[in-house]
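A single protein chain has been removed from this complex, and every other one stays in its place.
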Amino acid sequence: MKRGPQRLPHARVDTGQPLTFRFEGETYRGYSGDTLASALLANGVSIVGRSFKLHRPRGVFAAGREDANALVQLEHGAWSEPNARATLTPLYEGLVAKGQNAWPSPAWDLLAALGLLKKVLPAGFYYKTFIWPNWKYWEGLVRRLAGLGEAPTAADPQYYLKQTLHAEVVVVGAGRSGLEAALAAAQDPDCRVLLLDEQEEPGGSLLASPDPADRAWLASRLERIARCPNLTLMPRTSVNAYHDHNLLAALQRIGTALGPQADPVAPREISWRIFAGRVVLATGALERPLVFPHNDRPGIMLAGAVREYSHRYGLTLGERIVFFCNNDSAWHTALELAEHGLRVAVIVDVRPRVAPELLRRATVAGIVDRLGYSVVHTRGRRGLRQLVIRRLTEGGDGLQGPRETLDCDLLAMSGGWSPTLHLYSQSGGQLKWREEDSCFVPGTASQAVTAVGRANGDFPQPLHTQAYWLTSGVSADCQWVDFQYDVTAADIQLAARENYVSVEHVKRYTTNGMAIDQGKTSNVNGLGILALATGRSIPEVGTTRFRPPWHPATIGAWAGIELGTLYQPFQRLPAHVCQVALGAQMADMGGWQRPEYYPRAGESEAQAIAREVLAVRNAVGLLDYSPLGKLEVHGPDAREFLNRVYVNNLTNLKPGAARYGLMLNERGIVVDDGVVVCLAEDHFLLHTTSGGASAVHRALEEWLQCEWLALRVLVTDVTTQWATLMLSGPRARAVLAQLPGDIDPSRDAFAHMQFRSGSLCGVPVRILRASFTGEVSFEISVPAACGQSLWEALMTAGAPQDITPFGIEALMVLRTEKGYLHVGSDTDGNTMPQDLGWSHAIGKKPGDFIGRRSLTLEVGQDPQRLQFTGIALLDETSTTVSGAHVLAGDGGGSAGYVTSVCFSPTLGRTVALGIVAGARARLGETVAVYYEGKTQPARLVTPCQLDPEGARLQADGAVPVTGASRTATPQLGALPPVLTARSPVAGDSGIARSAFRLREEAGLELIRLQVFHRSEGQVQALATHLNTALPGPGIAHRQGSRRWLWCAPGDWLVAVSAGAGATELAALRADTGELLALATEVTDSRVTLRLGGARVRDVLARGTTLDLHPRQFGNQQCAVTRFAGVPVLLLAEADEVLLIACRSLAAYLLEWFGAASRDC
Amino acid sequence: MERYSAFSLLKHALGGHRHWQQAWRSPELKPQYDVVIIGGGGHGLATAYYLAKVHGISNVAVLEKGWLGGGNTGRNTAVSRSNYFYPESTRFYEHSLKRYETLGRELNFNIMLSQIGIINLACSRHELEIFRRWATAIQVQGVDSEVLSREQIAAMVPLLNMSAGARYPVHGGFIQRRGGISRHDAVAWGYARAASNLGVDIIQNCEVTGIEVSDGRVRGVKTSLGTVRTDKLGMAVAGHSTVVAALAGVKLPIVSQTLQAMVSEPVKPCLDHVVMSPMVHCYISQSDRGEIVIGGGADTHPSYGQRGSLQSTEAVLNAAVELYPMLSRMKLMRQWGGIVDIAPDASPIVSKTPVTGFYISTGWGTGGYKAIPAGGETLAHTIAHDAPHPLVEPFSLDRFARGRLIDEGAAAGVAH
Partner (left out) sequence: MMRIECPWCGSRSEDEFVCGGQSHIARPDPSVASDDEWAAYLYQRDNPKGLHHERWLHRFGCGQWFNVVRDTVSHELLAVYPMTAPKPELPDTSGGEA
């Protein structure tokens, strides 16, 4: 076969733009507009790769997504992509590719020897052998032979974006029917129409037409589309999945070059989530190959592909072309090729008769016809050389007459057309079989979707297809059905013979249709062969379900930018800057970045933790404790509510007093604990475990909204409104006393488990005296924005007292020494309060509480329940780990486990806690502790190992437990008279790209207004009281200097201008009368970002699924929504958007926007 | 039954493979059976096989609504392991894993069990402590499991994301080396072939439309192919347990949800273990065919739709790329969903019921495949003796009223 780079005149490639590329080490030339496949063909490369099982030579066989033959390993190193389709890879300068599944090369592949074993490797052979002695001895070999391309070994150098779109009408496929459908839908100016097309340019099969009229038609439609403001054409976009509620998942290719020369700024692909009102599928049809002996030889192609390579790419693929078909479309193609000067020698048609008109035109074109014939053999080593044909018997089920040999170098075959209904089927639509065209067409739809054009079985010219599923009368052994996985007609017949007669069984047993093309060309032929083999009709056989994706889709595109630090949202502490400055070892805890410990130069982790522990025991330590959950409960029924929520009886908890409380779920399992503070008769502050606040809040809201609707209670999560620092140690008082404020920290004025609120360094403060360390501790809360300033002030004030910052690890040691329970560590999902020694308290508690009834089920009475206990190793010099088990006395397995372990620098030995079967009754018993094959004796002891009588909580001043080295007292530095509020993004200039801008908005102050127990009545009362209409969802309601932003029923953010916050707050409190509603300043606990630029809504659509079209989300409209995985409030202001979120998320959001706007 | 072997393969090759026997018969539905099993998936077929093999009860019908092995048996990620926390679970799943180790030979059908090891990744200090607790619990019960350090994991799984930039850096983990994957269809087909050979009638495309109960006893089953008399009825219909049990008037503490799985295009071998991460939520392995097999969590709402939602696909693949950055440029080839039955403690229910003669095997959640051999064996025993097999006594239907839940998640400190 002679080839040259010259192209036919009407080709759509730009011969003015030559491109060089490498394949299998050879350098070739192609043109802009080529695909790798067309360029390889142009250069006479007939063998591109090898098949999966038998390593048969594979060349380009089709022109689009249905081609499963021409697979290449594209590019190399981190850029490497396995199984790339040559037919779908637009050529670019410097492209590098090699063939797959071949050694040393596709042209000369030694593994082709496997072909010799073909006879003993029928479908499912591996189920019948490799059983003895054991599969594992064979697997290695089989595994190495399997697979196609090579997986990359490095991270992807390119990135991907995910973005949401909303449209009233989505048309899939920009061929003739798609273009018409889209333009028709766009007549309505209010109708947003999306036209998605997966080819490099729109036009579908029109691109393969040499007819000037077709090209003119296409050009005119594209012009009209360009003028249509409500119609968006998205080329290079394939719709991969059709989900419930008319949601489409599509993938758009952005760049063309995929190697190191790729654009570093643009994403490689964008993954679109498209919410559609109505979907029109104009997805065309796929041509089927014919099944006959040796039909897989390079040089045998689909007729439609020959048409496309000839006219679209201007290639002369053959000097002597033969057609083999069972329908009219191939005749039209053949005649068209002949008209354009290609040499079509013969048309072999299995049909005994065709329309006289076709015959006449063929004769005129000098094409010989062979009606009622089939190809029975093909010859040629590296390409096609000869065909052998033979006449079919009348029924078409056998052969007769002499064999006739035809010379030919290209066979164009057409076995009929199958409408592309993958998406239709994914949508839940039923398919029905149409006998006359032997193909499936749309049946009943189950969503708002219609198919048009060929996808609907409406072919431009009648096909007059005659079903022809395989060639009877000759061996089925080499009649290939699935070219990539080497499945033959014989394999399908074998499956049927062995009673694998369900279409799904055949697919799985023979692997027909399971290759990378997912059966695009093999499924229907397989069905036909199975139907014949089992004497059923195709509708009786049925079809396998089409699964997403329609076309293999880049995995990274589904992941988008949510990788690395952005994989999940993270929250930062108010004093994060200080922690980093102190060199803290940070770790993620419940989504918060928290210090584990503060290593000093040359210190090991253990040394650092021990130092911090001793500092707290001997002097004073400081911990950023802000993640500690804080919920406020307001309302006349607050106390009643809490009595139902907590195991404890809170009836007699007086204002200013605090009490440790335990919370269960309805199954009686301990889910949270913390200190409950009574602020006023109808106002409480609940502390939850760190990071537990939102879960507890959700649970409480569910009870209030779904079960206890009568309770007049309002629950608010104030965790991030307050920065909470824990000052702990014998000198804590001395440090706190240094700061100017109206709260007297002295022992007599401020007892343990008391709470005070007032002011400190000029800002509002809440101080709780509780202890999780066993030392005198003050949990000091100030407005979040002042957290960093308070940290600095305390460090300064504490310098003379040797104040030491300590991390979570030291805190865990301190609380373990004291035997303080840590829910989640020392409890598991079965722990009930009686396992923690609460039976007595429960006995005294009147009335019901969540989970109480479950405690009385049989399981709650079991004496062998795992109970909380201390565990003391008999050998004090040894240690163990959390996770070690306590062995049952009878040696019969586990009797519980160690839940907390630390080396106590205070006691100079290991201290351990655990939950052990019946432990509370077994105090003093010796048990065996097991870990990694080692068993050691231990004694069950009371959890508290240090200061059991709690004297240290009463301590005043220093009571060293060990000879603490006291360094020279530094001088007390200057204390700030007033704490300063700091922005969570201080020092970050925001983002300024050409099409996207982000900066912190400092011009707003925010007040949150919530009506008590959010009943309609209360909202009405408030409205009357303020004599204004209170706004509902959607619109930012201006009322004088105030802008009301609806967040939830009876819950608004009131935005006022900077500086006006305090006065407006006072005014609002006065206006609302504090009985009706709760007004709080929340500017400090939020971050407000102002987003702008031409592409601001694009960037936003990468973070939220909200419909951001100006019609839905116009000026002054607002919405509370999910953005980048976190809750935010969005407010449109002209062409800018304000985003209000929790301040602890500021750093996360900035990083997210930075990544999501890279291409802007 | 003609034995499969390399020899039989050669012999048939000479005959052009024209003389292979049917793998299983397709008999007519008889009017009466000693035992009827509803559900022709792995569990149902295994139950029938053990009824015939162990208990000599071969007048058994397996009724399958669609095609055998077409439910979760043919939709799961084919993982087998016995690394459970509670002795009740470990005993059961270890028995099942042991069966799997010899199943290919027992059924004379290659199920391609490859014991490549299951690695669980711990991505925080706390998780590592939980995993130590978990791994040790398994050891204490005499089953293999080893705690792995971060360094060991880095060496065993070179393509894993070990960068400091990872959101949840790998702290360590543990491995069960005997855990692995196998060929799910082969398990269904192998049991079907063996059961059919022992006289069991496998009836496909036969939907149960009613269960006849009188005086609290099972009397028969109404099907799309006619009524069948029987006084012993076993149910193994993952996904539809509550629907079918309701036909007998039995209510179950079960919720059906969609679980999806997906595979990449086939590539040459690159992943040598099954890797799971609870924190970066997905599990990943590579099939013998070369596809990367990826699974994750179930959709969180009740569903009978055998299709996954976009957000779960995204979540699972997001996690996969976070764990294995090299997957990013590979392509997803196929994604599908199955309906899983989830009990309140996410543990199975293999039990008698208030209706005499009605026995159920359900609640397998996301772990039914690994349980097939033991599930079938114990349900067969329960049916044959009208008394629970010792291995499944703790998994009875009445455990909930006693609060005797077997909640593997609970051991990890998860309260739910």
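Read from first to last, the chains carry the letters A and B; within each, the first residue is number 1.
Note that in this section contacts are C-beta pairs under 8 Å (C-beta built on N, C-alpha and C of every residue); 3 or more make two chains touch, one makes a residue touch a chain.
Every value quoted in this text rests on a predicted model; they were computed, and no experiment measured them.
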Residue of A:R12, A:R221 or A:H243 touching the missing chain in the full complex: A:H243
Which of A:P264, A:G1003, A:P1033 or A:G1114 contacts the chain that the document leaves out: A:P1033
Sole contact to the chain not displayed, among A:R273, A:R769, A:H885 or A:R1143: A:R273
Touching the absent chain when the full complex is considered, from A:R698, A:K934 or A:R1038: A:R698
For chain B, the residues touching the chain missing from this view: 209, 240, 242-243, 251-256, 300-305, 309-311, 344, 400-403
Absent chain, residues of chain A that touch it: 243-245, 247, 273, 275, 428, 446, 666-667, 698, 701-702, 705-707, 709, 848, 852-854, 857-858, 1032-1034, 1047-1049, 1051, 1105-1106, 1119-1122, 1127
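In this text, only the chains that are shown with their structure count from here on.
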Residues on chain B engaged by chain A in the complex (per definition of touch): 4-6, 8-10, 13, 16-18, 20-26, 66-70, 74, 87, 104-105, 108-115, 124-126, 129-137, 139-141, 147, 159, 161, 163, 165-168, 183, 185-186, 189-190, 204, 264-270, 280, 288-290, 292, 305, 307, 309-310, 313-314, 317-318, 320-322, 325-336, 401-405, 407, 409-416
Sites on chain A touched by chain B in the complex: 52, 79-83, 119-120, 122, 125-132, 134-136, 139, 142-144, 146-156, 160, 162, 241, 243-244, 247, 249, 273, 426, 475, 477, 490, 494, 497-502, 504-505, 508-509, 511, 516, 518, 547-549, 552-556, 558-560, 562-568, 570, 587-589, 596, 665, 667-671, 824-825, 827-830, 854, 857-860, 881-885, 887, 893-894, 897, 899, 930-933
